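The following block contains the structure, expressed as structure tokens.
Missing here is one protein chain; the remaining ones are kept as they sit in the complex.
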Amino acid sequence: MQLGVCYYPEHWPESQWESDARRMAEMGIKRVRIAEFAWSRIEPEPGRYDWAWLDRAISTLGRHELEVVLGTPTASPPKWLVDAHPDILPVARDGSVMQFGSRRHYDISSPVYREHCVRIVDEMTRRYGTHPAVVAWQTDNEFGCHNTLPSYTQAALLRFRRWLARRYETIGVLNAAWGNVFWSMEYRSFDEIELPYRTPTDANPSHVLDYRRFQSDEVASFHALQADSIRRHSPERDVLHNFMGFYAAFDHYAFARHGLDVAAWDSYPVPRTEVLPLPEAEKHRWARTGHPDVSAFSHDLYRGVGNGRMWVMEQQAGPVNWAPWNPVPLPGMVRLWTWEAFAHGAELVSFFRWRQCPYAQEQMHSGLNTPDDELSPGGGEVVLVGRELRALGASASAVRSEPASVALLFDYEADWVIETQRHGADFDYQHVVFEWYSSLRELGLEVDIVSSRGDVSAYRLVLAPTLPILPDSLIEQIERGANHWVFGPRTGSKSETLAIVPQLPPGKLKTVLPARVVEVESLRPSIRPTLRIGEVEGAALRWREHVQPGVETEVTARFDDGLPALLQRGRVTYMTACFDRALLRAAIAKCVRDAGIDCAPLPEGLRLSRRGALRFAINYGDRSQSVPAPAGARFVLGGSVVGPIDVAAWIEEG
Amino acid sequence: MQLGVCYYPEHWPESQWESDARRMAEMGIKRVRIAEFAWSRIEPEPGRYDWAWLDRAISTLGRHELEVVLGTPTASPPKWLVDAHPDILPVARDGSVMQFGSRRHYDISSPVYREHCVRIVDEMTRRYGTHPAVVAWQTDNEFGCHNTLPSYTQAALLRFRRWLARRYETIGVLNAAWGNVFWSMEYRSFDEIELPYRTPTDANPSHVLDYRRFQSDEVASFHALQADSIRRHSPERDVLHNFMGFYAAFDHYAFARHGLDVAAWDSYPVPRTEVLPLPEAEKHRWARTGHPDVSAFSHDLYRGVGNGRMWVMEQQAGPVNWAPWNPVPLPGMVRLWTWEAFAHGAELVSFFRWRQCPYAQEQMHSGLNTPDDELSPGGGEVVLVGRELRALGASASAVRSEPASVALLFDYEADWVIETQRHGADFDYQHVVFEWYSSLRELGLEVDIVSSRGDVSAYRLVLAPTLPILPDSLIEQIERGANHWVFGPRTGSKSETLAIVPQLPPGKLKTVLPARVVEVESLRPSIRPTLRIGEVEGAALRWREHVQPGVETEVTARFDDGLPALLQRGRVTYMTACFDRALLRAAIAKCVRDAGIDCAPLPEGLRLSRRGALRFAINYGDRSQSVPAPAGARFVLGGSVVGPIDVAAWIEEG
Partner (left out) sequence: MQLGVCYYPEHWPESQWESDARRMAEMGIKRVRIAEFAWSRIEPEPGRYDWAWLDRAISTLGRHELEVVLGTPTASPPKWLVDAHPDILPVARDGSVMQFGSRRHYDISSPVYREHCVRIVDEMTRRYGTHPAVVAWQTDNEFGCHNTLPSYTQAALLRFRRWLARRYETIGVLNAAWGNVFWSMEYRSFDEIELPYRTPTDANPSHVLDYRRFQSDEVASFHALQADSIRRHSPERDVLHNFMGFYAAFDHYAFARHGLDVAAWDSYPVPRTEVLPLPEAEKHRWARTGHPDVSAFSHDLYRGVGNGRMWVMEQQAGPVNWAPWNPVPLPGMVRLWTWEAFAHGAELVSFFRWRQCPYAQEQMHSGLNTPDDELSPGGGEVVLVGRELRALGASASAVRSEPASVALLFDYEADWVIETQRHGADFDYQHVVFEWYSSLRELGLEVDIVSSRGDVSAYRLVLAPTLPILPDSLIEQIERGANHWVFGPRTGSKSETLAIVPQLPPGKLKTVLPARVVEVESLRPSIRPTLRIGEVEGAALRWREHVQPGVETEVTARFDDGLPALLQRGRVTYMTACFDRALLRAAIAKCVRDAGIDCAPLPEGLRLSRRGALRFAINYGDRSQSVPAPAGARFVLGGSVVGPIDVAAWIEEG
């Protein structure tokens, strides 16, 4: 693994560049991302390019053997471009046009903006595509950030109509697929279709879901235009985009098929924990560390999106500015997060940012250096990690190639389906998946997060916390394979167009687990039907299904009111409800053991991971813990007891 | 009483219609409502009508001796109509134009839309007006649903100005009536008047109240256009509209004078309980049953609106989709609600809907049948009710004609007055009335809800929880009659134009209860002045008045700080505050007994009702209860002990 940093030479006097580059290299930093917001400096006036400063910046970095990740500047079109084409501005959900003055003020569907993006990227890639210091390209920045997806422009509408025409061919097919006879929503032609917003009550969920799909495709094609330019002019460089954590407004698996070599993502564990819909007690408990599974979840997700190649493009290195509250992380967290990324397979951890910028919107966002150019506390930790990494020698380039024993299925459409039709106000797809992930991690397991369209034959246990639209391929895999499967509620409940499946939920799953969901209910927080699973007493929350088990389907746990809670047929288990955390862990542990995998709950805050021959124990907790290393294990970090906010690593003989 | 069902033949393959009709008839269903959202099928293109499918649907139903309630399809104009006349779209409170894509996307004041509605209703009524299977007509669907009232279009403004000109004749009269000298809001002509919205601070409350009155009149005249067409072409058929529960944005009493034979309403006890401003503990307690007084309140209200004729046009028959959380009702509730409607005088209980629709906006709304065409749990209960109803024989057509002993006054303008000028953030007119209603029901009483403009001479006790604009007729009735009266706070406080009455509150009430309200206060939830009424200690909440009692007015209860809480003069009592539930019940019980009516608190969840010679005990609670039937009573449902979620009925000799 390499260390990297995000750097903005245009923010600093040129006289400072040389010392910046030198100090980066001294710290063990190898890669530097630059230029992704620099359009107004690259093209200060329409058609007039100023490459000189960027040439010098890249040279300066190159002289210190730093490798450059070049960002395309399309996340922040300059004012002159907006003034020339005001219709490139995006439109918010309330119909208002967003304005210039921050970033992401563009419509992803605007034909004229797409032209300008291709133009500027062509210019950049032609100039730097084969520069020896340039090793990779990042397109744009954090697609969709600031709720700019979905957007609701006229350009999007026109392209959406064409997208629909391609998908459905005739308007009659679309009307039938969406069920437009309901409420007389039938269209006579694709040109009559509007954006699914600002309706007196809910728009047709099929309409909404297709618009989400269309928007997802728009993001991918917007990226592809740039990726194509890079491929043309910059051979053998990695193409990437910096994704966000817990962000699902477009399908990252599909995106990755449009010209992507590495899944890079931006990791901000502390503010992310503050803004996720976690219970208040958990937000409080992990306010200065981030929840122990929040970063790991995205690492494991993006490792899958990137087909094994994952970078942390931006790593929180101190307090940030964008959550409702922004505490200073506990000492040691920057080091811990870095090793955690390593343990989960990152090829690069790039810190955000080299030096805290004293002006503009992110001035309260810390960096490796303070504005007066001293190392920040986080910067000090990076120095230490750099040293530790060097000490690791060859092990530092270990890869995480062997699959985990357990696969957790992730599905972007599932997120859109649930968001379109939550049914219960607090049903959040990613939160449900996160609860399952966290339960597995608390049980000491490593997890691969895998697309629901992927091949999971390598895993002994496959879990799908909820999967409303169930792909045929999964049923085939269940039937063909020998592995165990666990499905959560709502699985199989919806057709491709967001209708209830004709055979009733769990739909296709009935093939392997005969059952019929007669009624479903969303539960207000005060209504918590109780039950027991093994030794653990607990309750359902949020969602429960009233299910009739079919032939050969066994009820392995029941609610106290008699309704089935767990259904099982052979290697397939179905949970009929969302459970509280303790009960969920008990239910999952049962399935894990059924699958022949050992597991045992870890102490609070302790997590285990493996990369190549290296085993890691990562301690988010506030007490020292013994690590499960065999006697005589060779430790390369720490020892057999790992302190609070610390990491131990040992070589696993094999 | 008859059973009915809401049915959408256009949603299903024609091959299914026959079996649907047969099974309806077998279940004891007699009436079927159809077509109220079918405009795009009736008139698929401008001016081209397709009646064939509807002819066949009606025939099919008719063949099984099912009676058809035909809906006019004006709640969902088709896309081509919106595209031809985009100005028929409604405008929301924030000034944004609502869009096509769900339902109710029309402006009730649009002249062109009114023309199209008359046209389509004329076509329908000419075709089916004398069809033997067609027994009734429903206009549109749930006027005002989805916050579409008030609406703020230019068409509404123009009609509002004319409405004002008719009401006030000269602009000087209007300026004086509204007090426009305040803040220089004076107009020089009716053409200067704007809609009362988007002002930097509150618009003039008189302006707002008149706009609410105007909007209420608009709804009535919009309905009247259709009712006139029905009268012309469909003699001897009932005209109705399906009103909503706890919805007061237009005056239903006034509406009923514009061509209405039956007050039909849509009953969804579980989600209604979730969305009403009830205390959290009550929402939790009744989450799976609905609050025991929520349905009964609307039954009793609409029985009055319909001059004794009340239908439940849509009855919840299982879990629904539109509340923040949507639990499955307890087993037995569908049957209980049906008998409760009967007990409160319903001529028809029509379930929503025949079969759960697997697509579009309401796919998570259950029906009597599941999408795969099996009886749902609720459907099973309806089969049982159908059988029980048949067993009842002649009693099933008993009417509820004799008045209750107690009348509760309801006033739509009071709702608008309070909403325009809450003064305290949690003062909600309907909630206050509901608390009084519920207290009376908890005391075992039957209640008629009566318009504040109505004749209440038949009642021994009349209660007005709050009545800011006090009609002269009430004072006359008090003076003429021998019955007892109870008034709540704010009564008599406002003039017809929402000004404080010149003689100060309680205004005209002073004639019969001399008193002077010197100051009023709204109370934050933490401020609860204490007092005792009889044995019950409690507190005021929300609202309190500082009142000087006048000559002959006795203070029958005082707050601990000395302020009068209850005032009484002869047959008239005045409550100076809102009380907590226990105290309110104590205060009301005192008045009930003063009026010579027996009462005693019922066990939790038990309610009593009477229809003709039948007496009902309805148990929403979770314990069995003895019913107050005389020894040897002849039970037609259940027996002398009524279990949880169950009903007992016996014949009252007399």
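Order of writing sets the chain letters: A and B. Residues in each chain are counted from 1.
The definition used in the following text is that a residue touches a chain if its C-beta (ideal position, glycine included) is under 8 Å from a C-beta of that chain, and two chains touch if they have at least 3 such contacts.
This is a predicted model, so every value here is computed, not measured.
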item	value
Sole residue of B:E26, B:D202, B:D455 or B:D598 that reaches the chain not shown, by the stated touch rule	B:D202
Option touching the unshown chain, where B:N180, B:T289 or B:T338 are the choices	B:N180
Option touching the unshown chain, where A:R103, A:H131, A:R188 or A:H431 are the choices	A:R103
Residue of A:R231, A:K283, A:H431 or A:R569 touching the missing chain in the full complex	A:K283
Residue of A:T148, A:S234, A:S495 or A:S522 touching the missing chain in the full complex	A:T148
Residues of chain A (touch criterion as defined above) contacting the omitted chain	8, 10-11, 37-41, 44-45, 73, 76-80, 83, 90, 94, 96-105, 145-148, 274, 280, 283-284, 287-288, 318-319, 321, 324-328, 356-364, 366, 370-372, 376-377
Residues of chain B (touch criterion as defined above) contacting the omitted chain	94-95, 178-188, 192, 194-207, 421, 423-425, 497-504, 518-524, 526-527, 544, 546
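Quick note on the criterion: only the chains that are shown with their structure count from here on.
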item	value
Superposing rotation of chain A relative to chain B, computed on C-alpha atoms, to nearest 5°	120
Chain A and chain B, separation of their C-alpha mean positions in angstrom	48
